[in-house]
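For reference, the structure is listed below as structure tokens.
Only one protein chain is missing from this complex, and each of the others stays in its spot.
And then chain A:
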Amino acid sequence: MTAETADVPAPQEPENTREPRLPKEAKSPRALAWTRRRHSAARFWREYRTHRAGVFGLAALVLIALAALFAPLLVGSDAQSVTEAPGEAMQSPSTEFPLGTDQFGRDLLALLVWGARISLTVGLLAAFLSVAIGTVVGITAGHFRGWYATVIMRVTDWFLVMPTLVLAIALASVMDRSIWTIVLAIGVTTWPTTARLVRAQTLAVESRPYIERAQALGGGHGHIMARHVLPNVMPLVLAQTTLVISSAILTEATLAFLGLGDPTVVSWGGLLQDAREAGAVSAGDWWYLAPPGIAIAVVALAFTLCGRAVESVLNPRLGVSR
């Protein structure tokens, strides 16, 4: 992820993003804003396309997301059922079961597809929660300086030095076993990086003259933060989100592997945990262990590639090739 205190570049002020070739006929301000947004999205995509790794990452993500979304159609909705399991226990890969079966005789390929749902959902939700907390903390800390910022940044520092996994394990084990617990545990333990990043950016934005102008015109705290600072830190937050997702998915898998997930839902980390408990490691049943592990790695990699590409599109100073 991005270095925490980096003074990140720059999000363009809204005024500057206006494209020179605006339509001549007069339009409502709303329509103007939309045109402008459309143009900048198109420009974003043009630049994004030039990052080959980013495109690969995106393609992989779209594929996996589609598979997860259409899991019931692709592999059947009873693939998770143990009572309807089609195979024998621990069968090695065959034409009927391309990835073999688990200890209940369920098709591992189908479980892998179903597991994508939980892993992606938890990863996304946890990342959004984490980034949301980080953004709120970062913007407020950057905006209201003084004792508030001091206190809140010390809290951030404290969370920053706490080992995330240990904290998440502690949280997950005192609460009920469900995916919401995992989302919460990841969300509330991984926000400090985002908070620091956003705060730095907020400080940079707030030092610009137009903020002073807005204040002179009577803009209150809420107005400044929501209408001027937030849009400017948004690109940064977006890039940060894509990067946090991959670590959230990894953390989710880790927690599930440690047995802190909901044992009745299938997730990739949970599959690894099931495999370990069934003794697949010592029995050498690689088809049970490898696919979930590879899937976790691929998704985490894909999100990282996308995040990197987004980051360098939004921040030309990072250079083009990576």
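Keep this in mind: a residue touches a chain if its C-beta (ideal position, glycine included) is under 8 Å from a C-beta of that chain, and two chains touch if they have at least 3 such contacts; residues count from 1.
In this text, contacts and distances are computed from a predicted model.
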Looking only at "Putative Periplasmic dipeptide transport protein", "Thioredoxin reductase", "Cytochrome c-type biogenesis protein CcmE" or "dihydrouracil dehydrogenase (NAD(+))", the name UniProt gives the absent chain is "Putative Periplasmic dipeptide transport protein"
The one residue from A:Val198, A:Ala280 or A:Val313 touching the chain left out of view is A:Ala280
For chain A, residues touching the missing partner are 2-3, 5-8, 81-83, 85, 89-90, 103-105, 166, 169-174, 176-177, 258-260, 263-264, 274, 276-285, 317-319, 322
